[in-house]
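One protein chain omitted, others in place.
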Amino acid sequence: MIAMIGKFRSRHDRVLLLIVFWLLLALLGPLCSSHDPGAIGSQPVFSAPSAAHLLGTDYLGRDTLGRLLNGIRHTVLLCFASTLVSCSVGTFLGIAAVTARPWVEALTGRLADGFLSIPSLLFALLVIAVFGTSTTALIVTMGVIYTPGAYRTSRALAQRIARLDFVTVARARGESTPYIILQEILPNMTGPMITDVGLRFIYAVLLLSNLSFLGIGVQPPEVDLGSMVRENMLGMAYGSPAMIVPVVVIGVLTVGINLALDSSSGRR
Amino acid sequence: MAATIQVENLEIVGRRGKGAELPIVRDVSFSVQRGEMLALIGESGSGKTTVALSLLGHIRKGCRIAGGMIRVAGYDVTALSPHECRSIRGRVISYVAQNAGSAFNPALSIMRQVVEPALVHRTLPRRDLEARAVSLFRALALPDPETIGERYPGELSGGQLQRLMAAMALMTDPEVVIFDEPTTALDVTTQIEVLSAFKAVFAERGITGVYVTHDLSVVAQIADHAVVLKDGAIREAGTVSKILFQPEDPYSQALLAAAEPRSRQADLAGQPEQRSLLDVRNLVVGYGQRTAAGLPEKVIVNHVSFSVPKGRMLGVIGESGCGKSTLARAISGLQPWAAGELLLNGEPLAGNVRERTPDQRRHLQLVAQNADSVLNPSKPIGQTLERVVRFYGGLRGAAATRRVNELLDMVRLSPSLASRLPSELSGGQKQRINFARALAADPQIVLCDEITAALDTVVAAAILDLMKELQRDLGLSFIFITHDLHALQSICDRVAVLYAGQAVEVGPAMALGKGVHHPYTRLLHDSVPLMEPGWLESTRIKRADEAMPATLLNSLSHDPELCCFLERCPDRVSGLCDRVPPPVRSVPEGPRVLCHLPASICSEFST
Amino acid sequence: MNSQTLKLIGRRFFAAAMSLIFVIVTVFAITNVLPGDATDAVLGQGATPQAVAVMRHDLGLDRSVFFRFWFWLWGVLHGDFGHSLLNGLSVADAIGPRLHNSLLLAGASAAVSVPVSLFLGITSAIWKDTVYDRVVSIMTLGMVSVPEFVIATMAVYVFAVRLHLLPALADVGSVHSLRQFLSVFFMPVASLALVTLAQMVRMTRAAMADTLSAPYIEMALLKGVGPIRLILVHAIPNAIGPIVNAVALSLSSLLGGVVVIEVVFTYPGISGLMVDAVSSRDVPTVQACALVFCVTYLFLTTFADVVTILSLPRGRKA
C-alpha cells in the first residue's frame, strides 16, 4: 500500500501523457481538417479513399476524415468529462462513507448496489428519454452509471488509508475532518484513483459506443465515434473506411490507455 | 567426509523494476558438517534469507544465481532442473519460514499441510504419515497432539504455528533443515517455549541445519557455527563462541554492542520525586455494548492505573494482545474509554481528542508504531513538520522553516532531508522524523508505541539513545510501550506490566530482576534469552501444570474477576487463586502487584 | 456453518433486499416522469385527445402515481405482475418465454466464457509478465474495445452471409438437436463471451496473482509441491472469493445488458423486451423486467458474497 503510494509520481506519467495526447487531438484535431464535418457535397456515398477524401466518404457522402476528427473530439471529451464526474462524485462519496457516520456508508452502499443492478443501457435509455439527448445529459448519465464503481474503489482505498498511522497521528493532533480528508487521505488516493479513472474512461468510451445503438449520442451533425460506426454500419458490405476506421480508433484509444495503465500500475 | 552443506563463492544478482542488475549476495562461501547448526546472522537487507532460500534451489522473482556452487546432501543444487529441485525440496532439505501465520495456507487444515511434503514425495501412506505427524506434534510439546491437525491456521496461535511448521519440516526426516527467523515474530514467553521444543528435537534427531536470525542471544542457544552477513557479503565466520565473545570484525562488534543489555539510566537517586504529569486512574477500554455493570462486553484494558511523573519515562510492557496499543489509543483520545479517568497536570482529559483543549493536545503527543506508515507518503517531510509547527505554534514562512531545521537537528538529521519524501528515507530516519513531528508540538509527554519493534538492533539502539537524550535535554516525559524487556530496562524509570488488559505490576524499573514481583513479570524476565551458550538448557521455567494441574482448578476459574494470569501461573494456589479476586499489594520501595501471594512466596528471582 | 457465518449471510440478504426496494422505487419513479405514456405507443400518430383520455382511464393511468405504485406492488406481493398496457396480455406470460430464452443464452455464454476466462486468467497470472500474459491481455482488451454490434454484425456477415455456415438469425424455435443448438447459438454466444471475457480475465488474473505472491505459496513451493497441485490445492481455494465476485458481476450483465446482441440476432430475449417496453412506456413490463434484472444481480452478487464468506478460512472471519 505504502509502496504503491510512494511510486505513484513517476509511474503514472505515461498514462497522463497518453490522456493529454488524446485530449489535444480532441481539441486541436478538427482544426487540422480542411473539410467541414457537416459538409455534404455531390460525392457518392461510401466512396473509397482518394486525394480529396483521404479516408473516403460516409453514408451521406461526407468526408470521413473530417467526421472522424469530429467523432474523436466528442468521444474523448464526453468520456473524459463523464469520467471526471463519476470519479469525483465516487471519490467524495467513498471518503464520506469512511469518514462520516455509519449510516452514510450503509446508505451509499445500498445506493451503489442498486445502481449497479440496473443494466447501464436501460438506465441510459430511461434518463435520455426524460432529459433528451444533450451533451450535459450524456455526461451526467454516464457519470452516474460509473459512479458506483468509482465509489467502491475509493471507499476501499479510503478505508485502507484511514487506518494508516499518519492519519491516526493527524487525528490525535486534533486536525479537522476536512483537513484530514483533503491533506492526509486524498493526496494518497490519487495514484490508484488515476488507474481507476483510466479504466472508467475506457468503460465510458465503450458505453458511449453502445449507446449509439439505441440512437443516443451527440446531436447531428456532430458525431461521436460509436455513432459514426453505427451510422456507417452498412458500409461494412463495401469495406468502407467510414465504418472501419472509427472502430480501429476506438480500439487504439481504449487498448492504448489500458496498456499504459497496466504497465504503470505494475499490473497488480 | 564431505560437508552436508557446501556453498562456494555464491553470487546472486537481482533487479528492481527495469533497473540494472545489482549484486545481492557476494562471494559467499561456507559449509556445514553433518549434525551441525550454522547461524546466518545479519540485519534486514543483508541477504541472509536469499542465501537460505538458494540452498533449496529457490531464487525469488527478478533474481538469479550469477556464480558459485551450492551442494546440499550430495546434490548440486545449482545444476538441478526444476523438476529435480522439486524432488529434493521437502524431502532432502526442508524449510521453516519466518512467519508461520502467513506461511500456512489459511484454507487448508493443518494436517493436510503438515503431511503434504511427505505425500508429494510418496514416502509413506497417508495413515502412517498422520501417525508420524502426531508423534512430532507431541515431541514439539503442542497441545492436543491428536486433534490439533484438524484445525485451521487461523485458529491457532503464532507459537503453535511455528512449532507446527517445524513438525512439517521434519515430516520426511530431511537431511537438512533451514530455519528462517522462526521465533522473531513471537513474544518472548512463547519464543522460549518454541526454542526449547526445537532444541529438544535437534538433540534427538541430530539435525543438520542453517538458522537465519538477527538475534544474537538466540544464536548462542541454537547454533554451533555462525556467519555474519552484511550487504550480501560475509564479514566474519567462526564458532558461535568466537563470534559472540571475540568478534574481530567491527560490524560484528557493533552488532554485539547493540544487543548487549546496557543501562542508559541517569542516576536519579539523589533527585527529588517529581510531581505527577499524567495520571491514569482505573481506566477501562473495550468494545461492544455495555453490560449491566456499565462495562463493555469485550474489555481490552481493565482498570489500569499508573502515573507518569514529570521528566520521567514509564515503560509499558506485555505480550501481543495484552491491550498495550489500545491503552495508547485511549490516552491519545482516539478510543473512548468506558470508565476511569485520565489527568494531565491534574486536569481531566476528555475521551475524544476533539474535546480536548489545544494545549492539552499539544502537551500529549503520540509517536506511532510503524515507521513505514506513520508519515504521509505523498508529502515531503519538511511539509509534514511545518504543518505541526503551524498547527500548534502558528509559525509561518521563514520562522517555520527555522523551527523545522531546529527539529531535524534535535533528532540528529540533516536539514537537507526536509525536501525528501518518506519513501526516500531509511526506517531509522523515518522513526526520527516521527519523533521530530511529536517534538514540533513542544510537548510535555510523548507516547511511544512500539517504536523500535520494526527496526534493526543497531538502529533501534540509536533511537533509544535519542529518547534518553531528549528526556535529559528537554525534560520530556515518555510513555514507552514495548514488548522488549531489554529496551525497557535500558531507558525507563518506571514500568507497568500489562497482562490480559490488567496492570499486574507497576513499579520502578530499576527493581526488575530483583526483589518481589508478580509471577508474570518473573516469567517475562526469565524468558529473555541471555547471550550465553547453554542458557536455554540451564534455565528452568516452571510450567503452570507442574505447580497445580489445571484439572484441580475451580470450575468457576473463568470468572473475569479472578486473577487474569491464573491459567498460566506456576505459583497458583488451589482454593485461593481460583476463588478470590487478587488484591493489590504494595511492596515498600518496590512495585505495586496484583497478586494473592505473600511477599515471602512471591519470592526473589531464581537468578 | 456457525452462527457468525449465518449472521453475516443474513446481513448480506438484508442489504440485498434494501437495494431491491431502492431499484423498484427508482425505476418506477423514472418511468413515471418519462414524457408521454402507453397511449402514445398504442394510438401513435392517429391519437386524438378523446381517444387518449378514454384509454388513459381504461388503463388506470389517470390514477395517482402512489396509487399505481401501491397497486402494482400489492399485485407483485401476491404473485401478479399485472398486465401489459399495450396488449393487455399478462406480463408474466410475456416475460416468461423471453426470460427462458435469455437464461438459455446467458447460460450458454457463461458456460463458454467462465471456463475460458478462468483458464486465461489463471494461466496469465502464473506466467505473469511473460509474452503470453501480454498477448492475452491485449487480445481480451482488443475484443472488448470493439463495440458489440460491430463484432456481432461482422460475425453474421462473415459466417452467415459470406460462408453460409451458420444462420443469421438466432431462431430458438428451430432448435431440436444439439447440432442445431450449436449452429444457432454459436455466434450470439461467441459475441457475448468475447464481451464478458476481458473483465473476468482481468479480475481472475489479479486475484490469482495476489494469491500467488502470498508466503504460503512460496512455502508450498519449498515443500516440493508441483505446479498443478500448487494451483489447484493451494492457490484457487484462496482466490475463489474475488474470482466468484468478478464472475457474478459479469454474469449479471448477461441478462439485461445484451440488448445489442438480441437485436442483431433477432433473438427474443428479455433485454429487447425491456427496451421496447421503455419506448412504449409499458410501465408494468418495465417494472417486471427491472425486478428480474435486479433480483438476478442481487442473487448473483449475494451468492458470490456467501461463497466468499464460506470460503474464508476458519478462524479468519471478520
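The chains carry the letters A, B and C, assigned in the order they are written, with residues numbered from 1 in each.
FYI, contacts are C-beta pairs under 8 Å (C-beta built on N, C-alpha and C of every residue); 3 or more make two chains touch, one makes a residue touch a chain.
As a convention for this text, contacts and distances are computed from a predicted model.
> What is the protein name, per UniProt, of the chain that does not appear here: "Sarcosine oxidase subunit delta", "NADH:ubiquinone oxidoreductase subunit M", "ABC transporter substrate-binding protein" or "F420-nonreducing hydrogenase"?
Of the names offered in "Sarcosine oxidase subunit delta", "NADH:ubiquinone oxidoreductase subunit M", "ABC transporter substrate-binding protein" or "F420-nonreducing hydrogenase", the one UniProt assigns to the missing chain is "ABC transporter substrate-binding protein".
> List the neighbours, among the chains on screen, of the chain that has been left out.
When the full complex is considered, the omitted chain touches A, C.
> Where the complex has a chain not shown, which of A:Gly61, A:Pro187 or A:Gly256 is the residue touching it?
Hidden-chain contact among the options goes to A:Gly61.
> Of the listed residues C:Met143, C:Val156 or C:Leu192, which contacts the missing chain in the full complex?
That would be C:Val156, which touches the missing chain.
> Touching the left-out chain: which of C:Leu8, C:Ile24 or C:Met55?
Checking the options C:Leu8, C:Ile24 or C:Met55, the one contacting the hidden chain is C:Met55.
> Which of C:Arg68, C:Arg205 or C:Arg281 sits in contact with the chain that's absent?
C:Arg281
> Of the residues A:Gly38, A:Pro187 or A:Gly256, which one touches the chain left out of the display?
Here the residue in touch with the unshown chain is A:Gly38.
> Just the residue numbers, please: which parts of subunit A touch the chain that's not shown?
Touch set of subunit A with respect to the missing chain: 36, 38-40, 42, 45-46, 59-61, 128-129, 132-133, 215-216, 219-221, 233-238.
> Please output the residues of subunit C touching the missing chain, sorted low to high.
34-36, 39-55, 58, 84, 86-87, 89, 94, 97, 153, 156-157, 160-161, 164, 167-169, 171, 173, 263-266, 268, 272-273, 276-282, 285
Methods note: only the chains that are shown with their structure count from here on.
> Nearest whole angstrom, what separates the Cα centre of subunit B from the Cα centre of subunit C?
Measuring from centre to centre gives 50 Å for this pair.
> Could you work out how far the Cα centre of subunit A sits from that of subunit C, in whole Å?
Taking the average C-alpha coordinate of subunit A and of subunit C, the gap between them is 22 Å.
> Residues of subunit A touching subunit B in their complex?
Residues in contact with subunit B: 1-3, 5-8, 164-166, 168-169, 171-175, 183-184, 187-188, 190.
> Please give the residue numbers of subunit B that touch subunit A in the complex, ascending.
329, 332-334, 353-354, 356, 358, 361, 365-366, 368-370, 372-379, 387-388, 391, 421-423, 437, 441
> Please name which positions on subunit C make contact with subunit A in the complex.
Within the complex, subunit C touches subunit A at residues 15-16, 18-20, 22-23, 26-27, 30-31, 33-35, 128-129, 137-138, 141-142, 144-150, 153-154, 157, 206, 209-210, 249, 252-253, 255-257, 259-260, 263, 271, 274-275, 278-279, 289-290, 293-294, 297-298, 301.
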